[in-house]
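After this line comes chain A, so read on.
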Amino acid sequence: MSQELIDERIGKEYSAGFVSDIESDTLPPGLNEDVIRFISAKKDEPEWLLEWRLEAYRGWLEMATPHWAHVDHEPIDYNEISYYSSPKSFEDRPQSLDEVDPQLLEVYEKLGIPLHEQEMLAGVAVDAVFDSVSIGTTFRAKLAEAGVIFCSISEAVHEYPDLVRKYLGSVVPRRDNYYAALNSAVFTDGSFVFIPKGVRCPMELSTYFRINEAKTGQFERTLIIAEEGSHVSYLEGCTAPMRDENQLHAAVVELVALDDAQIKYSTVQNWYPGDANGLGGIYNFVTKRGVAHNRSRISWTQVETGSAVTWKYPSCILRGDDSVGEFYSVALTNNCQQADTGTKMIHLGKRSRSTIISKGISAGRSSNAYRGLVRMSPRAEGARNYTQCDSLLIGDRSAAHTFPYIESRNPSAVVEHEATTSKVSDDQLYLCQQRGLDAEKAVSMIVNGFCKEVFRELPMEFAVEAGKLLEVSLEGSVG
Partner candidate 1 sequence: MPNNLMQQPLAAASAAAPNWLAAAHAEARERWQAASLPTRKTEQWKYTDVSAIDREFVPGRAVSVDAAALDARVPDCGGARLVFVNGHYDPALSSSDPAAGLHVARFADADESQATLIQAHLGSVVGMDRHLFATLNSAALSDGVFLQVDAGATVHAPVQVIWLTTAQTEAFAVNQRLLVLAGDNSAASVVETFVSFEGEAASFTNGVSEFVLQRGATLNHYRLQLETGSALHIGGVHAHLDRDATFNSFHLGMGSDLKRIDIVIEHAGEGAHAEVNGLYLPRGREHIDYHTCMEHAVPRCTSSETFRGVIADAASAVFNGRIHIHPQAQKTSAILHNRNLLTSAEAQINTKPELEIYADDVQCAHGATVAQLDELSVHYLRSRGISRDEAQVLLSFGFVNELVNAVRSEALREFLRHLLAARFSRDGAALTQEADA
Partner candidate 2 sequence: MLVIENLHARIGDEDILKGLSLTVKPGEVHAIMGPNGSGKSTLGHVLSGRPGYEVTAGTITYNGEDVLALETEERARQGIFLAFQYPVEIPGVSNMEFLKASVDILREHRGEEALDAVTFMKRAREACTLANLDHSFLKRGVNEGFSGGEKKRNELLQMMLLEPSLAILDETDSGLDIDALQVVAEGVNNMRNDTRSFVLVTHYQRLLNFIKPDYVHVLADGRIVRSGDASLALHLEEHGYAWLDDEVA
(Lines give C-alpha, C1' and ligand atoms only; values in the text may rest on other atoms or scores of the structure.)
Protein backbone atom coordinates (compact mmCIF):
# COMPACT_ATOMS: atom_id res chain seq x y z
CA MET A 1 0.00 0.00 0.00
CA SER A 2 1.49 3.33 -1.02
CA GLN A 3 2.27 6.06 1.45
CA GLU A 4 -0.29 8.39 -0.16
CA LEU A 5 -2.95 5.81 0.21
CA ILE A 6 -2.13 5.38 3.83
CA ASP A 7 -2.05 9.10 4.38
CA GLU A 8 -5.29 9.49 2.60
CA ARG A 9 -6.91 6.75 4.55
CA ILE A 10 -5.60 7.91 7.85
CA GLY A 11 -6.20 11.58 7.12
CA LYS A 12 -6.40 13.75 10.13
CA GLU A 13 -9.66 13.01 11.77
CA TYR A 14 -11.83 10.00 11.20
CA SER A 15 -11.33 10.16 7.49
CA ALA A 16 -13.48 7.17 6.66
CA GLY A 17 -16.40 9.09 8.05
CA PHE A 18 -17.86 10.34 4.76
CA VAL A 19 -21.31 9.24 3.67
CA SER A 20 -21.68 8.06 0.12
CA ASP A 21 -24.75 9.21 -1.69
CA ILE A 22 -25.65 5.97 -3.27
CA GLU A 23 -29.20 5.04 -3.91
CA SER A 24 -30.00 2.08 -1.86
CA ASP A 25 -32.64 -0.48 -1.38
CA THR A 26 -33.22 -0.47 2.35
CA LEU A 27 -35.70 -2.42 4.37
CA PRO A 28 -37.66 -0.25 6.82
CA PRO A 29 -36.55 -0.64 10.44
CA GLY A 30 -37.99 -3.47 12.45
CA LEU A 31 -37.36 -7.12 13.23
CA ASN A 32 -39.79 -10.00 12.96
CA GLU A 33 -40.03 -13.29 11.12
CA ASP A 34 -41.19 -11.56 7.97
CA VAL A 35 -38.03 -9.51 7.86
CA ILE A 36 -36.05 -12.70 8.05
CA ARG A 37 -38.15 -14.26 5.32
CA PHE A 38 -37.58 -11.15 3.25
CA ILE A 39 -33.81 -11.30 3.65
CA SER A 40 -33.79 -14.97 2.85
CA ALA A 41 -36.02 -14.50 -0.18
CA LYS A 42 -33.99 -11.55 -1.40
CA LYS A 43 -30.98 -13.82 -1.36
CA ASP A 44 -32.90 -16.61 -2.91
CA GLU A 45 -31.83 -18.95 -0.15
CA PRO A 46 -32.71 -22.61 0.15
CA GLU A 47 -35.40 -23.61 2.58
CA TRP A 48 -33.01 -25.10 5.16
CA LEU A 49 -31.23 -21.82 5.59
CA LEU A 50 -34.45 -19.93 6.14
CA GLU A 51 -35.40 -22.47 8.78
CA TRP A 52 -31.97 -22.16 10.30
CA ARG A 53 -32.38 -18.40 10.56
CA LEU A 54 -35.86 -18.62 12.02
CA GLU A 55 -34.69 -21.11 14.58
CA ALA A 56 -31.92 -18.70 15.59
CA TYR A 57 -34.40 -15.86 15.76
CA ARG A 58 -36.72 -17.79 18.04
CA GLY A 59 -33.79 -18.58 20.26
CA TRP A 60 -32.77 -14.96 20.33
CA LEU A 61 -36.24 -13.88 21.44
CA GLU A 62 -35.82 -16.01 24.53
CA MET A 63 -32.38 -14.69 25.37
CA ALA A 64 -31.45 -11.69 27.47
CA THR A 65 -28.90 -9.02 26.61
CA PRO A 66 -25.65 -9.90 28.34
CA HIS A 67 -24.64 -7.45 31.05
CA TRP A 68 -21.40 -8.86 32.33
CA ALA A 69 -19.11 -6.79 30.13
CA HIS A 70 -17.55 -3.68 31.63
CA VAL A 71 -19.39 -1.37 29.22
CA ASP A 72 -22.26 0.95 29.64
CA HIS A 73 -24.56 2.01 26.85
CA GLU A 74 -28.18 2.83 26.16
CA PRO A 75 -30.26 -0.25 25.52
CA ILE A 76 -30.54 -1.02 21.85
CA ASP A 77 -33.95 -0.88 20.25
CA TYR A 78 -33.79 -3.68 17.75
CA ASN A 79 -36.86 -2.39 16.02
CA GLU A 80 -35.14 0.86 15.19
CA ILE A 81 -32.63 -0.89 13.01
CA SER A 82 -32.93 -1.74 9.38
CA TYR A 83 -31.77 -5.26 8.72
CA TYR A 84 -31.17 -5.03 5.04
CA SER A 85 -29.65 -2.39 2.87
CA SER A 86 -28.26 -2.91 -0.57
CA PRO A 87 -27.05 -0.39 -3.10
CA LYS A 88 -29.83 0.00 -5.75
CA SER A 89 -27.59 -0.97 -8.58
CA PHE A 90 -27.37 -4.41 -7.02
CA GLU A 91 -30.88 -5.31 -7.92
CA ASP A 92 -29.41 -6.91 -10.96
CA ARG A 93 -26.33 -8.36 -9.47
CA PRO A 94 -23.18 -7.49 -11.35
CA GLN A 95 -21.48 -10.48 -12.85
CA SER A 96 -18.03 -9.06 -12.57
CA LEU A 97 -16.28 -6.09 -11.06
CA ASP A 98 -16.50 -4.27 -14.39
CA GLU A 99 -20.23 -4.13 -14.00
CA VAL A 100 -20.13 -2.72 -10.48
CA ASP A 101 -21.50 0.81 -10.15
CA PRO A 102 -18.48 3.07 -10.62
CA GLN A 103 -19.70 5.24 -7.74
CA LEU A 104 -19.40 2.29 -5.41
CA LEU A 105 -15.93 1.54 -6.58
CA GLU A 106 -15.10 5.16 -5.89
CA VAL A 107 -16.16 4.75 -2.28
CA TYR A 108 -13.65 1.98 -1.89
CA GLU A 109 -10.97 3.99 -3.61
CA LYS A 110 -11.59 6.80 -1.17
CA LEU A 111 -11.13 4.29 1.60
CA GLY A 112 -7.91 3.23 0.01
CA ILE A 113 -9.20 -0.12 -1.13
CA PRO A 114 -9.23 -0.04 -4.89
CA LEU A 115 -11.07 -3.08 -6.07
CA HIS A 116 -9.72 -3.06 -9.59
CA GLU A 117 -7.23 -5.75 -9.76
CA GLN A 118 -4.68 -3.84 -11.74
CA GLU A 119 -4.48 -1.23 -8.98
CA MET A 120 -4.33 -3.73 -6.25
CA LEU A 121 -1.38 -4.34 -4.18
CA ALA A 122 -0.18 -7.51 -5.73
CA GLY A 123 -1.01 -10.55 -3.74
CA VAL A 124 -4.03 -9.42 -1.76
CA ALA A 125 -7.43 -10.61 -2.84
CA VAL A 126 -10.26 -8.50 -1.52
CA ASP A 127 -13.91 -9.11 -0.83
CA ALA A 128 -15.73 -5.87 -0.05
CA VAL A 129 -18.96 -5.77 1.88
CA PHE A 130 -21.03 -2.61 1.65
CA ASP A 131 -23.84 -2.44 4.17
CA SER A 132 -25.53 -5.77 3.68
CA VAL A 133 -24.08 -7.11 0.49
CA SER A 134 -20.80 -8.15 -0.96
CA ILE A 135 -19.88 -6.04 -3.95
CA GLY A 136 -17.20 -8.08 -5.49
CA THR A 137 -14.28 -10.26 -4.87
CA THR A 138 -11.02 -9.74 -6.68
CA PHE A 139 -8.51 -12.24 -7.95
CA ARG A 140 -11.01 -15.02 -8.06
CA ALA A 141 -9.59 -16.65 -11.10
CA LYS A 142 -6.10 -16.83 -9.75
CA LEU A 143 -7.34 -18.29 -6.50
CA ALA A 144 -9.49 -20.80 -8.31
CA GLU A 145 -6.36 -22.16 -9.98
CA ALA A 146 -5.06 -23.13 -6.59
CA GLY A 147 -8.44 -24.57 -5.70
CA VAL A 148 -9.08 -21.83 -3.16
CA ILE A 149 -12.64 -20.61 -2.90
CA PHE A 150 -13.01 -17.00 -1.86
CA CYS A 151 -16.41 -15.45 -2.39
CA SER A 152 -19.26 -13.87 -0.56
CA ILE A 153 -21.18 -16.12 1.76
CA SER A 154 -24.34 -15.50 -0.25
CA GLU A 155 -22.70 -16.91 -3.33
CA ALA A 156 -21.29 -19.78 -1.36
CA VAL A 157 -24.77 -20.69 -0.21
CA HIS A 158 -25.66 -21.23 -3.84
CA GLU A 159 -22.46 -22.56 -5.23
CA TYR A 160 -21.11 -24.65 -2.35
CA PRO A 161 -24.24 -25.51 -0.41
CA ASP A 162 -22.78 -28.68 1.08
CA LEU A 163 -19.77 -26.94 2.56
CA VAL A 164 -21.86 -24.11 3.95
CA ARG A 165 -24.41 -26.42 5.41
CA LYS A 166 -21.75 -28.60 6.98
CA TYR A 167 -19.80 -25.83 8.64
CA LEU A 168 -22.17 -22.91 9.21
CA GLY A 169 -22.84 -22.72 12.91
CA SER A 170 -20.47 -25.60 13.61
CA VAL A 171 -18.11 -23.35 15.57
CA VAL A 172 -20.51 -20.70 16.82
CA PRO A 173 -23.84 -22.42 17.31
CA ARG A 174 -26.94 -20.42 16.49
CA ARG A 175 -27.80 -19.83 20.11
CA ASP A 176 -24.26 -19.37 21.34
CA ASN A 177 -24.95 -15.92 22.71
CA TYR A 178 -27.35 -13.05 22.26
CA TYR A 179 -25.54 -11.31 19.44
CA ALA A 180 -24.55 -14.49 17.66
CA ALA A 181 -28.18 -15.57 17.69
CA LEU A 182 -29.21 -12.23 16.25
CA ASN A 183 -26.56 -12.52 13.58
CA SER A 184 -27.61 -16.05 12.72
CA ALA A 185 -31.15 -14.79 12.20
CA VAL A 186 -30.41 -11.77 10.05
CA PHE A 187 -26.91 -12.07 8.61
CA THR A 188 -26.83 -10.58 5.18
CA ASP A 189 -23.41 -11.13 3.74
CA GLY A 190 -19.83 -11.83 4.54
CA SER A 191 -16.98 -13.83 3.18
CA PHE A 192 -16.50 -17.49 2.60
CA VAL A 193 -13.10 -19.09 2.29
CA PHE A 194 -12.23 -22.67 1.59
CA ILE A 195 -8.66 -23.87 1.31
CA PRO A 196 -8.41 -27.44 0.11
CA LYS A 197 -6.16 -30.09 1.54
CA GLY A 198 -2.48 -29.28 1.46
CA VAL A 199 -2.86 -25.94 -0.30
CA ARG A 200 -0.96 -22.90 0.79
CA CYS A 201 -3.15 -19.99 -0.23
CA PRO A 202 -1.11 -18.10 -2.84
CA MET A 203 -2.01 -14.65 -1.52
CA GLU A 204 -3.38 -12.83 1.47
CA LEU A 205 -7.16 -12.76 1.48
CA SER A 206 -8.88 -9.68 2.70
CA THR A 207 -12.33 -8.32 3.37
CA TYR A 208 -13.37 -4.73 3.84
CA PHE A 209 -16.59 -4.03 5.64
CA ARG A 210 -18.32 -0.72 5.42
CA ILE A 211 -21.57 0.49 6.90
CA ASN A 212 -22.95 3.33 4.80
CA GLU A 213 -26.68 3.62 5.17
CA ALA A 214 -28.13 5.40 8.25
CA LYS A 215 -29.99 3.30 10.80
CA THR A 216 -28.71 0.09 9.31
CA GLY A 217 -27.07 -2.65 11.22
CA GLN A 218 -24.36 -4.76 9.74
CA PHE A 219 -24.52 -8.45 10.41
CA GLU A 220 -21.91 -10.16 8.37
CA ARG A 221 -20.92 -13.73 8.66
CA THR A 222 -17.55 -15.11 7.78
CA LEU A 223 -16.69 -18.73 7.45
CA ILE A 224 -13.19 -19.97 6.80
CA ILE A 225 -12.40 -23.60 6.35
CA ALA A 226 -8.82 -24.74 6.08
CA GLU A 227 -8.60 -28.38 5.19
CA GLU A 228 -5.85 -30.71 6.32
CA GLY A 229 -2.40 -29.25 5.96
CA SER A 230 -3.52 -26.02 4.30
CA HIS A 231 -2.47 -22.46 5.14
CA VAL A 232 -4.26 -19.16 4.84
CA SER A 233 -3.79 -15.61 6.01
CA TYR A 234 -6.86 -13.46 6.12
CA LEU A 235 -7.20 -9.75 6.77
CA GLU A 236 -10.25 -7.84 7.78
CA GLY A 237 -10.79 -4.08 7.80
CA CYS A 238 -13.82 -2.05 8.79
CA THR A 239 -15.02 1.52 8.46
CA ALA A 240 -18.26 3.44 8.79
CA PRO A 241 -19.46 7.02 8.24
CA MET A 242 -19.75 9.52 11.05
CA ARG A 243 -23.30 9.66 12.26
CA ASP A 244 -24.86 10.94 15.42
CA GLU A 245 -26.81 7.84 16.20
CA ASN A 246 -25.22 4.57 17.18
CA GLN A 247 -25.10 1.82 14.64
CA LEU A 248 -24.95 -1.83 15.42
CA HIS A 249 -22.44 -4.26 14.03
CA ALA A 250 -22.93 -7.82 15.16
CA ALA A 251 -20.77 -10.15 13.15
CA VAL A 252 -19.92 -13.79 13.49
CA VAL A 253 -16.67 -15.29 12.28
CA GLU A 254 -16.12 -19.02 12.29
CA LEU A 255 -12.80 -20.66 11.58
CA VAL A 256 -12.22 -24.34 11.08
CA ALA A 257 -8.63 -25.53 10.97
CA LEU A 258 -8.54 -29.23 10.24
CA ASP A 259 -5.51 -31.35 11.06
CA ASP A 260 -2.17 -29.61 10.40
CA ALA A 261 -3.85 -26.53 8.94
CA GLN A 262 -2.97 -22.93 9.80
CA ILE A 263 -5.24 -19.94 9.79
CA LYS A 264 -4.00 -16.47 10.55
CA TYR A 265 -6.79 -13.97 10.96
CA SER A 266 -5.86 -10.30 11.25
CA THR A 267 -8.23 -7.43 11.88
CA VAL A 268 -7.81 -3.72 11.81
CA GLN A 269 -11.03 -2.43 13.22
CA ASN A 270 -11.64 1.23 12.61
CA TRP A 271 -15.38 1.60 12.90
CA TYR A 272 -16.50 5.12 13.67
CA PRO A 273 -15.86 5.64 17.41
CA GLY A 274 -18.30 8.49 17.97
CA ASP A 275 -17.28 12.08 18.52
CA ALA A 276 -15.20 13.45 21.38
CA ASN A 277 -18.30 13.64 23.58
CA GLY A 278 -19.37 10.12 22.95
CA LEU A 279 -22.11 10.94 20.48
CA GLY A 280 -22.66 8.35 17.79
CA GLY A 281 -20.33 5.53 16.84
CA ILE A 282 -20.62 1.86 16.17
CA TYR A 283 -21.62 -0.76 18.72
CA ASN A 284 -19.38 -3.60 17.81
CA PHE A 285 -20.64 -6.87 19.29
CA VAL A 286 -18.77 -9.61 17.57
CA THR A 287 -18.37 -13.33 18.07
CA LYS A 288 -15.23 -14.79 16.58
CA ARG A 289 -14.18 -18.32 17.23
CA GLY A 290 -12.06 -21.00 15.68
CA VAL A 291 -11.74 -24.71 16.18
CA ALA A 292 -8.26 -26.10 15.88
CA HIS A 293 -7.85 -29.79 15.17
CA ASN A 294 -4.73 -31.91 15.59
CA ARG A 295 -1.49 -29.99 15.15
CA SER A 296 -3.30 -27.06 13.61
CA ARG A 297 -2.77 -23.42 14.48
CA ILE A 298 -5.20 -20.55 14.72
CA SER A 299 -3.82 -17.12 15.23
CA TRP A 300 -5.92 -14.02 15.89
CA THR A 301 -4.30 -10.65 15.59
CA GLN A 302 -6.38 -7.57 16.13
CA VAL A 303 -5.85 -3.87 16.23
CA GLU A 304 -8.97 -2.29 17.62
CA THR A 305 -9.11 1.47 17.48
CA GLY A 306 -12.67 2.16 16.47
CA SER A 307 -16.23 1.69 17.68
CA ALA A 308 -18.03 3.43 20.51
CA VAL A 309 -18.46 0.13 22.29
CA THR A 310 -16.51 -3.02 21.56
CA TRP A 311 -17.53 -6.43 22.84
CA LYS A 312 -15.34 -8.99 21.25
CA TYR A 313 -13.49 -12.14 22.25
CA PRO A 314 -11.84 -13.95 19.34
CA SER A 315 -11.40 -17.43 20.74
CA CYS A 316 -9.83 -20.77 20.05
CA ILE A 317 -11.18 -24.15 20.85
CA LEU A 318 -8.04 -26.22 20.90
CA ARG A 319 -9.73 -29.48 20.24
CA GLY A 320 -6.87 -31.34 18.64
CA ASP A 321 -3.74 -32.71 20.22
CA ASP A 322 -0.75 -30.41 19.76
CA SER A 323 -2.96 -27.65 18.44
CA VAL A 324 -1.92 -24.04 18.89
CA GLY A 325 -3.98 -20.93 19.59
CA GLU A 326 -2.69 -17.39 19.57
CA PHE A 327 -4.22 -14.06 20.35
CA TYR A 328 -2.35 -10.82 19.79
CA SER A 329 -4.32 -7.72 20.46
CA VAL A 330 -3.93 -4.00 20.60
CA ALA A 331 -7.04 -2.22 21.79
CA LEU A 332 -6.92 1.52 21.94
CA THR A 333 -9.71 3.62 23.39
CA ASN A 334 -9.88 7.40 23.44
CA ASN A 335 -12.50 10.01 24.31
CA CYS A 336 -15.58 8.14 25.47
CA GLN A 337 -14.90 4.80 23.83
CA GLN A 338 -15.46 1.61 25.76
CA ALA A 339 -13.86 -1.68 24.94
CA ASP A 340 -14.30 -5.03 26.62
CA THR A 341 -12.23 -7.41 24.62
CA GLY A 342 -10.04 -10.43 25.04
CA THR A 343 -10.07 -14.08 24.20
CA LYS A 344 -10.91 -17.54 25.31
CA MET A 345 -8.51 -20.41 24.99
CA ILE A 346 -10.29 -23.66 25.60
CA HIS A 347 -7.73 -26.43 25.87
CA LEU A 348 -9.14 -29.83 25.10
CA GLY A 349 -6.30 -31.46 23.18
CA LYS A 350 -3.21 -32.93 24.70
CA ARG A 351 -0.17 -30.68 24.61
CA SER A 352 -2.24 -27.90 23.13
CA ARG A 353 -0.53 -24.55 23.52
CA SER A 354 -1.80 -21.00 23.61
CA THR A 355 -0.29 -17.56 23.82
CA ILE A 356 -2.15 -14.39 24.66
CA ILE A 357 -0.54 -11.00 24.30
CA SER A 358 -2.91 -8.16 24.99
CA LYS A 359 -2.00 -4.48 24.93
CA GLY A 360 -4.66 -2.07 26.09
CA ILE A 361 -4.22 1.66 25.72
CA SER A 362 -6.70 3.96 27.42
CA ALA A 363 -6.79 7.68 26.78
CA GLY A 364 -9.32 10.44 27.34
CA ARG A 365 -12.27 9.32 29.40
CA SER A 366 -12.34 5.91 27.83
CA SER A 367 -12.54 2.53 29.44
CA ASN A 368 -10.59 -0.45 28.24
CA ALA A 369 -10.98 -3.93 29.66
CA TYR A 370 -9.22 -7.17 28.90
CA ARG A 371 -11.41 -10.16 29.62
CA GLY A 372 -10.01 -13.59 29.02
CA LEU A 373 -10.63 -17.18 29.81
CA VAL A 374 -8.04 -19.91 29.82
CA ARG A 375 -9.53 -23.30 30.49
CA MET A 376 -7.56 -26.50 30.86
CA SER A 377 -9.92 -29.41 30.54
CA PRO A 378 -9.27 -32.71 32.33
CA ARG A 379 -7.90 -34.30 29.17
CA ALA A 380 -5.56 -31.44 28.25
CA GLU A 381 -2.47 -33.38 29.36
CA GLY A 382 0.64 -31.25 29.18
CA ALA A 383 -1.18 -28.22 27.79
CA ARG A 384 0.34 -24.79 28.26
CA ASN A 385 -0.78 -21.23 28.23
CA TYR A 386 1.15 -18.03 28.55
CA THR A 387 -0.71 -14.77 28.94
CA GLN A 388 0.66 -11.29 29.13
CA CYS A 389 -1.69 -8.39 29.55
CA ASP A 390 -0.33 -4.89 29.62
CA SER A 391 -2.23 -1.67 30.04
CA LEU A 392 -1.01 1.78 29.22
CA LEU A 393 -2.89 4.73 30.63
CA ILE A 394 -2.70 8.13 29.05
CA GLY A 395 -4.19 10.87 31.18
CA ASP A 396 -5.81 10.50 34.56
CA ARG A 397 -9.41 10.12 33.51
CA SER A 398 -9.15 6.90 31.62
CA ALA A 399 -9.63 3.42 32.99
CA ALA A 400 -7.93 0.10 32.40
CA HIS A 401 -9.16 -3.26 33.62
CA THR A 402 -8.02 -6.83 33.53
CA PHE A 403 -10.35 -9.75 34.16
CA PRO A 404 -8.59 -13.00 33.42
CA TYR A 405 -10.42 -16.19 34.29
CA ILE A 406 -8.19 -19.20 34.70
CA GLU A 407 -9.76 -22.62 35.16
CA SER A 408 -7.59 -25.68 35.38
CA ARG A 409 -8.62 -29.26 35.81
CA ASN A 410 -5.47 -30.96 34.71
CA PRO A 411 -2.47 -31.26 36.98
CA SER A 412 0.00 -31.46 34.13
CA ALA A 413 -1.25 -28.30 32.44
CA VAL A 414 0.70 -25.12 32.98
CA VAL A 415 -0.86 -21.69 32.97
CA GLU A 416 1.07 -18.50 33.43
CA HIS A 417 -0.59 -15.14 33.54
CA GLU A 418 0.99 -11.76 34.06
CA ALA A 419 -0.44 -8.30 33.92
CA THR A 420 1.08 -4.87 34.36
CA THR A 421 0.02 -1.30 34.02
CA SER A 422 2.05 1.71 33.11
CA LYS A 423 1.57 5.25 31.99
CA VAL A 424 3.22 7.53 29.51
CA SER A 425 5.34 9.29 32.06
CA ASP A 426 6.12 12.96 32.10
CA ASP A 427 9.78 12.05 32.07
CA GLN A 428 9.39 10.12 28.84
CA LEU A 429 7.51 12.97 27.27
CA TYR A 430 10.02 15.47 28.49
CA LEU A 431 12.87 13.47 27.07
CA CYS A 432 11.17 13.21 23.68
CA GLN A 433 10.34 16.88 23.68
CA GLN A 434 13.90 17.66 24.59
CA ARG A 435 14.85 15.89 21.41
CA GLY A 436 12.54 18.10 19.44
CA LEU A 437 9.48 15.87 19.13
CA ASP A 438 6.09 17.33 19.85
CA ALA A 439 4.02 15.72 22.56
CA GLU A 440 1.72 13.89 20.21
CA LYS A 441 4.52 12.44 18.16
CA ALA A 442 6.21 11.39 21.38
CA VAL A 443 3.12 9.65 22.68
CA SER A 444 2.65 7.93 19.40
CA MET A 445 6.22 6.66 19.48
CA ILE A 446 5.83 5.37 23.00
CA VAL A 447 2.55 3.71 22.13
CA ASN A 448 4.03 2.10 19.05
CA GLY A 449 6.83 0.71 21.15
CA PHE A 450 4.33 -0.61 23.67
CA CYS A 451 2.49 -2.44 20.89
CA LYS A 452 5.37 -3.80 18.91
CA GLU A 453 4.96 -7.41 20.03
CA VAL A 454 1.53 -7.36 18.43
CA PHE A 455 2.39 -5.34 15.35
CA ARG A 456 5.10 -7.85 14.63
CA GLU A 457 2.35 -10.40 14.05
CA LEU A 458 0.54 -8.33 11.46
CA PRO A 459 1.15 -8.69 7.75
CA MET A 460 3.54 -5.98 6.64
CA GLU A 461 1.18 -3.49 5.06
CA PHE A 462 -1.27 -3.81 7.93
CA ALA A 463 1.42 -3.14 10.48
CA VAL A 464 2.22 0.22 8.94
CA GLU A 465 -1.41 1.07 8.79
CA ALA A 466 -1.99 0.01 12.36
CA GLY A 467 0.72 2.30 13.64
CA LYS A 468 -0.72 5.24 11.76
CA LEU A 469 -4.19 4.43 12.97
CA LEU A 470 -3.09 4.54 16.57
CA GLU A 471 -1.53 7.90 15.96
CA VAL A 472 -4.78 9.29 14.60
CA SER A 473 -6.87 7.69 17.27
CA LEU A 474 -4.73 9.24 19.97
CA GLU A 475 -5.27 12.72 18.60
CA GLY A 476 -5.99 15.17 21.38
CA SER A 477 -5.08 12.70 24.12
CA VAL A 478 -2.22 14.83 25.42
CA GLY A 479 -2.47 18.46 26.36
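As a working rule, contacts are C-beta pairs under 8 Å (C-beta built on N, C-alpha and C of every residue); 3 or more make two chains touch, one makes a residue touch a chain; residues count from 1.
If you want to know what made the cut, all candidates are chains of the complex that A comes from, given by their letters.
Everything numeric in this text was worked out from a predicted model, so none of it was measured.
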item: Touching partner of chain A in this complex, picked from 1 or 2; value: 1
item: Candidate 1-touching residues of chain A, taken from the complex the two chains share; value: 68, 376, 378, 391, 393-421, 423
